[in-house]
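Take a look at this one; I'll ask things after.
A single protein chain has been removed from this complex, and every other one stays in its place.
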Amino acid sequence: MKDWKGKNLIFIGGGIAMPPIRCAIWYALENRADYGNITIVYGARTVGDLVFVDELDQWAQKERTSVIQCVDPGGETPEWKHEIGLIPHVIERSNIPAENSVALVVGPPIMIRFTLPVLDKMGMAKKDIYTSLENRMKCGIGKCGRCNCGPVYVCKEGPIFSFEQLSQLPSDY
Amino acid sequence: MSDVIAKDDLLRLVDQWLAEGKRVLGPVKAGDGVILYAPLAASSQLVLEGFVHAANSIKEAVFPRSETIYTYKFNGHEIELSDVDPDSTQCIVIGARPCDAASLPVLDHLFNWDYKDKFYNARRAATTVVTVACSEYDDNCFCTSVGLGPAAEQGSDAMLLKAPDGWYEVRAVTDKGTALFNGKTTPAPEIKVPISDGPAKKFDTVDIETFLKNNYESDAWRDITMRCLGCGACAYNCPTCHCFDIVDEGDAAGGRRVKNWDSCQFGQFTVHASGHNPRAVQAQRQRQRIQHKFRIYPEKFGAILCTGCGTCTRNCPVSLGVLNTLEAIAAVARGSIEVK
Partner (left out) sequence: MIDQLRQTCRKLLEEGAVKVVIGYGQDKPSMMPHPVFITKPEECDRLVWNDLCFANLAAYITRKEIKALGKPAVIVKGCDERALVVLEQESQFTRDGIYVIGVACTSLPASGVGNPRAAKCASCAVRTPRYADVTIGEAAVGSSAVGSSSCSTADAEFAQLDEFMKKTPAERFAYWKAELSRCVKCYACREVCPMCYCNRCIVDKNRPTAIDTSATIKGNLAWHIARAFHQAGRCVGCDECTRACPAGINLRLLNQSLAKSVERAFAYKAGMDKETPPVIGSYSLEDKENFIQ
């Protein structure tokens, strides 16, 4: 994250992805002066599936920080006052500035698959879009043979990949 | 200058190894007559000739089907972990085919890439491999297509070549092999066993690699592998397949963490915790197996993950296996089979 000083940060999390991505959000907020605008997009299937909602509200109060919350259609409650829609669709209609931005996308593979092209379409460089693959691992030391995407062992060479790197790999994720 | 050993003396030597407490692995006749590499109790079980290849491989000598990597005990709310020492029992594999032995230097890459696997390496160091050069082969053999042959020495510590009148020519390949037969052979300058040419070359691995690079999403995978049932008869008996699972087995008092063979052909192999499966259909799983052997492994380690033994094809209940798959791929690549 030190390499991203001066950049706008976009954090995109789906479902139970909030716990891992939250550490990066904290880091950015603790070093607030180092970064430009911070956008946090967090969605889940239903309202009940959202975690750390109180923190989301606190983050929304921080300077130059915006939080977009969403739930899948049908997952809302009568009190729900945020967005309804799938994460890629919500991003598409939300005017997040793409210029000078780095995006961190964490979530289920299906969300990743549809979100990365949306960020690309917004004008972000593929090398500035990062994601984490969820491939199943057993050994974690490049031996057991199940986490690979083509020649890349996710356990040894990932699990964080840029969209640029992912574009070179088969879609085994 | 050749050295020879009489078959009877060879069998006596096997019994001597057993008497010394060594583990001896060799082809035996099991069950309904199937030939399998298995631990010997006596040399009389050993079957050296009269078959092309055992239905399994020798990988169990270095990479057992099930191996404990540590044990655990519950002490109230505490967990006590104990290391398990790697098995360094001296092991001699006798009667392996050259295509089996050739798998060992190939596997060395994987088990010593990055982290060096102490279990594998301990067994590997303690294992001496005595091969028998092939004098016969069948339609499923294709060692010559992957750069090996009936007397390829890769991975062998010593090689036996069948000479007339119950003799074997002994060729020591490594120091281990020399030590094993030291003083046990007779010089026989007149004996020089000719080596057969082996099976005709069946495909070009460069063509295969090119196809694999350019046709990841080809429908050919679906068409060719449609009949695959998704069992592990190919992978489990393959000398080079090395994928494994790690599981805990135990009870309320404790248990062990164990490394078991696994196969990329199983539907559950890559299922994520969420239930999502990146290789959801059998064609993707077959593609992975072929890609791993003929593209991924060569790119990563400079070695083809296949020795042409044909065991997968012989064992496949639906006559697929590497050879028939690659021949079908080669046909698609040549354009003689149209992809639907």
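We call the chains A and B, going by the order they appear; numbering starts again at 1 in every chain.
In this text, a contact is a pair of C-beta atoms (placed from the backbone, for glycine too) under 8 Å apart; a residue touches a chain by one contact, two chains touch by 3 or more.
Remember, it's a predicted structure, so these values are computed and weren't measured experimentally.
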Margin query: For the chain that was dropped from the view, give me its touching partners among the shown chains.
Written below: B
Next item on the list: Have a look at B:116, B:227 or B:334 and name the one touching the chain we're not showing.
Entry: B:227
Next item on the list: Would you mind spotting which of B:32, B:83, B:165 or B:197 touches the chain that isn't drawn?
Entry: B:32
Next item on the list: Kindly state which of the options B:16, B:44 or B:319 is in contact with the chain not pictured.
Entry: B:319
Margin query: Even though one chain is hidden, which residues of subunit B still touch it in the full complex?
Written below: 30-34, 36, 38, 55-56, 65-66, 138-140, 222, 226-227, 229-233, 235-237, 245, 247-249, 258, 260-261, 263, 266, 268, 281-283, 315, 317-320, 324, 327-328, 340
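To be clear about the criterion, only the chains that are shown with their structure count from here on.
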Check: Just curious, how far off is subunit B from subunit A if you go by their C-alpha centres, in Å?
Finding: 43
Checklist line | Partner subunit A, residues of subunit B touching it in the complex | finding: 110-111, 113-115, 117, 216, 242-246, 262, 264, 269-274, 276, 278-279, 284, 288, 291-292, 295-296, 299-300
Next item on the list: Write out the stretch or stretches of subunit A touching subunit B in their complex.
Entry: 108-110, 134-136, 138-139, 141-146, 148, 150-151, 156, 170-173
